[in-house]
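Just passing along the structure, written as structure tokens.
Just one protein chain is left out here, and the rest sit where they should.
Chains here go by letter, A and B, matching the order in which they are written, and residues are numbered from 1 within each.
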Amino acid sequence: MMSDLSSQVASIGIIWAPICCKGLEAAELHGQVNVIFGPPPSSPVEATDCHEPHAISVSMPASPSGLHIVQAKKVLFIDKAGPTAIDGQPNQPSDSDSINSRQPQQGKFHSQPISAGNSCGKPTEGKVSDPFESQLRIPRNDSQRDKRFDPFKTWSGKLERQLSNLRGKPQEPDLEAANDCHSAENETVPAVDRYFDALEGPELDTLRATEVSVLPEDKKWPFLLRFPISSFGMCLGVSSQAILWKTLAISPSMSFLHVSLTVNLVLWCISLALMATIFLIYFLKIIFFFEAVRREYHHPIRVNFFFAPWIACLFLVLGLPPSVTVNVHAAIWYVLMAPIFCLELKIYGQWMSGGQRRLSKVANPSNHLSIVGNFVGALLGASMGLKEGPIFFFAVGLAHYTVLFVTLYQRLPTNATLPKELHPVFFLFVAAPSVACMAWAKIHGDFDYGSRIAYFIAMFLYASLAVRINFFRGFRFSLAWWAYTFPMTGAAVATIKYSMEVTNVLTQSLSVGLSAISTFTVTALLVSTIIHAFILHDLFPNDISIAITQKRPKFSKKLAHLRSASSDMKDIEASLPKNNPELEL
Amino acid sequence: MMSDLSSQVASIGIIWAPICCKGLEAAELHGQVNVIFGPPPSSPVEATDCHEPHAISVSMPASPSGLHIVQAKKVLFIDKAGPTAIDGQPNQPSDSDSINSRQPQQGKFHSQPISAGNSCGKPTEGKVSDPFESQLRIPRNDSQRDKRFDPFKTWSGKLERQLSNLRGKPQEPDLEAANDCHSAENETVPAVDRYFDALEGPELDTLRATEVSVLPEDKKWPFLLRFPISSFGMCLGVSSQAILWKTLAISPSMSFLHVSLTVNLVLWCISLALMATIFLIYFLKIIFFFEAVRREYHHPIRVNFFFAPWIACLFLVLGLPPSVTVNVHAAIWYVLMAPIFCLELKIYGQWMSGGQRRLSKVANPSNHLSIVGNFVGALLGASMGLKEGPIFFFAVGLAHYTVLFVTLYQRLPTNATLPKELHPVFFLFVAAPSVACMAWAKIHGDFDYGSRIAYFIAMFLYASLAVRINFFRGFRFSLAWWAYTFPMTGAAVATIKYSMEVTNVLTQSLSVGLSAISTFTVTALLVSTIIHAFILHDLFPNDISIAITQKRPKFSKKLAHLRSASSDMKDIEASLPKNNPELEL
Partner (left out) sequence: MMSDLSSQVASIGIIWAPICCKGLEAAELHGQVNVIFGPPPSSPVEATDCHEPHAISVSMPASPSGLHIVQAKKVLFIDKAGPTAIDGQPNQPSDSDSINSRQPQQGKFHSQPISAGNSCGKPTEGKVSDPFESQLRIPRNDSQRDKRFDPFKTWSGKLERQLSNLRGKPQEPDLEAANDCHSAENETVPAVDRYFDALEGPELDTLRATEVSVLPEDKKWPFLLRFPISSFGMCLGVSSQAILWKTLAISPSMSFLHVSLTVNLVLWCISLALMATIFLIYFLKIIFFFEAVRREYHHPIRVNFFFAPWIACLFLVLGLPPSVTVNVHAAIWYVLMAPIFCLELKIYGQWMSGGQRRLSKVANPSNHLSIVGNFVGALLGASMGLKEGPIFFFAVGLAHYTVLFVTLYQRLPTNATLPKELHPVFFLFVAAPSVACMAWAKIHGDFDYGSRIAYFIAMFLYASLAVRINFFRGFRFSLAWWAYTFPMTGAAVATIKYSMEVTNVLTQSLSVGLSAISTFTVTALLVSTIIHAFILHDLFPNDISIAITQKRPKFSKKLAHLRSASSDMKDIEASLPKNNPELEL
């Protein structure tokens, strides 16, 4: 199996296989890597592997693709599915969550009559999940492959079918046509308001109870589908640590700590390896599951994380150990700033040009990620001796930071994505002024009033969040948290820079303290990540955010009305009525 | 007829008659200038002119004032009006637009019983349009004059009647009294929310389907009534071009273009002539149709264009050809800044002091016109060697620009006048930072960090709009577009200034490119304007914005409710319910 993976990786000409495999082993550990990594292969060898357990229950309605089920869970799964299959009434519409989770597609399709002559009749899900229909279709051994992930695949299984054909096993043409039909139906990305309607939580990553997922909720998806863009947050966290330890090592005001540059070197190498791994994996996701990437890109909060890879690259260049190189060619800067510039044109333009992505709707602390790139770029550019470019990005950052800062501070009731309570994402507030202060110091040549104003704003915001630290509890761990650590590191680095200007015991203590907090946080997060990866095996849960349906499920409408009418009463009175129940009927 | 006009013009002691007449000829071309320019004269000569055709159909209900009907349209008009008059049922309330457009006053008055003893019973419209009533009044030859424009006239036809009296033809006193009564009823300007309710479109210049116009919609109004304040946008466009070509000619970094100062001189003279013409015409509008000017001033978007004349004057002084004069007396600056200051006290005060003109309601890119005057004034003042005054206006501009920038970027759902989609008006975004950068450079003495930050913000906004250029389509041409060209010119001039500081191929190319775009845009707009003026004859369409009724027409209420309940459903869910249909009943 591992060789199968290696051959796939080799075929796209990337040499990171060892690291990559190591990472995947760490993450998955069950040897099912090949199944979830590339497109689910339907080679006869593997189909036979999994055919037996399913042959037992031919009328099993939900989730017939056993490929992703690890051996340990098989019995449980059959047990779970068994009663539903036996009582023969799995199609009854039901509001209970347990049934919803087992039959995620039922809710979606039950109200659409499946006519026999309908060439686009969602045969894969709609029919397979119907026990009566599936009984008529028993002798299919090719449909065992879970086709529910096809809509998210770049070629909708075409490449895979092509490979199958090469291996001498042609697909049934009617299924293929139905498949195309189905993928055409799903190929458009849900509108923004669907994201707001269907998801909840501060990062819009939890499905509302009234919604159904496009992808099966009851089992693990392919690894790539579960690998979110926010994974780049880890790069941000680690590479900013490299910068911190570099700064600690070379700052005169911190010389009493006698920090070695080796720490920087080690951290930098780890950052580089991590970056390469994550870049590779996400690159594979782009290749194999482009639809999923598109859906991430259209997710109103997730889109901000598309800045993370480039910011992390800037961090890598900033944290470059002196032993590796000192002079970086200016072209690097232009290459790294180009995607940031393009993304900004896109994102800021959406804020301004109305529609469902206007700022008064999407404002969220994670927008800071789209701002901070400007300041990081300005800092790097100024460090490299450039002049106009850094000022350009500083100016753009300043203008949009003002807008975002005011908007976030106001907490407009229309800011649908702004979490009601404090959340780790709020630490991103500290990022922009911290980096801006350093960037301005580099541009201007000294740590002048402008830098100090930015620095003190960062410090105040930090203090303001720190005294509310007890509010930051009870949150489910998320990979996105990594992105929220770099502001602390940024604040620590800025404090060291400030302590070089104003050297006294207080600033030096503050530098040490903030550095310690930052390193401690990253370490704690590292431990959490390792625990989630190796012990809980839930580092990459199903990425529900990308699996929302394009239309609101109908049967849930009434329910939603009742729910919103009762529980949201206070909210509605307090803020603006987002869903006016009167108008919805 | 032309002599009649000249005598009127001469009587108010203005020497611009030749230019003015030329301009009017260009615009109107039908020789009916005298009729529409001054108050419609009811001198016996002309009344006789038009008496004959009307004598044919004495019971003609709608639009009995034949004075404005050009000879070519007479037959058509009679044809149109004929059937209505003959079937004898023109008073039946009807929702169909075709009937509404012919009888715009019916909807307004049909629900008010016209009692015989009512001295204020709207005799001019309500009764004349009633065929039975008008048959009883056949022997009036004075009522042929269209009195529907009277409410907008400064003296409600008093001057005109006085003139008539001088000519020996006294008016009927009862009609006069009724007239006064009617004008008193109409003299108050509609409240702001009426503008929001009755109008739509990004410039609030289109009447909603449920509304009726105070003035006849079926025919051309007097020219002055159709001459909007936004015509000064043309001055902005042309005079900023004069500045651009002056800058191109005198900037060392642009010396390789070998632009002659003659272009500047020619453009400046054209600007001056244009400015004088438009000033004169609008001055006449103030004199003869003060009510219309008041309504423009109370229009929440149109009011911003009241800054345009003064900004254009500042542009004229800024673009002054060196051959004309170099030193301008400081008093000019104070004279020009005084009205801007007063308007700002008014407009900004309205933003702050609540009510229906608060910023969260009226924010619109055209507000930039009210900001940019500060920076243009600061630029001119600093160029003239003043010191404190320019900083004052720069400071005021900076503070309010921050507010406006944030507000517009946020796209609050309550910003009723912010166009949903992009629109040429968005180019005004570029104006303020472009001019601010130049102003600060002049104030500070060199193109320092502050100037660069402003400049780069302008450039980013320009790029942000430029990449969305395909959104700027399908808009009806409007004279207001002229105002949206000067930001491009401003950006070009700022780039030239910047290229003087940072002289390299890139900045020089950018200067040339932006100048070319700016000049091309102005040329294209000039051609469009000429086509609309001379070929389509619709450069000055009826200015519906000022003709809204003061109260919502009653019969349309139910209709409006139904419409808003069905079509705006999405809007209401997405944003804030502006008209809650439940509460309206």
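Just so we're on the same page, a contact is a pair of C-beta atoms (placed from the backbone, for glycine too) under 8 Å apart; a residue touches a chain by one contact, two chains touch by 3 or more.
Here the structure is a predicted model, which is why all the values come from computation and not from measurement.
> Determine which one of A:H329, A:K387 or A:R468 touches the chain that has been left out.
Once the missing chain is taken into account, the touching residue is A:R468.
> In the complete assembly, which of A:T206, A:S383 or A:Q410 touches the absent chain?
Of all options in A:T206, A:S383 or A:Q410, contact with the hidden chain holds for A:Q410.
> Decide which residue listed in B:L412, B:V493 or B:L510 touches the omitted chain of the complex.
For the chain that is not drawn, the touching residue is B:L412.
> Which residue from B:Q356, B:S383, B:T503 or B:S528 sits in contact with the chain not drawn here?
In the full complex, the listed residue that touches the missing chain is B:Q356.
> For the chain that's not shown, point to the residue among B:Y195, B:F232, B:Y348 or B:F540 touching it.
Touches the omitted chain: B:Y348.
> Write the list of chain A residues that the hidden chain touches.
Residues of chain A in contact with the hidden chain: 402, 405-406, 408-413, 418-422, 426, 429, 449, 452-457, 459-460, 463-464, 467-468, 471, 502, 565, 569, 572-577, 581-582.
> Just the residue numbers, please: which parts of chain B touch the chain that's not shown?
193, 344-345, 348-349, 351-356, 358-361, 363, 388, 391-392, 394-396, 398-400, 402-403, 406-407, 412, 414, 443-444, 576-580, 582-584
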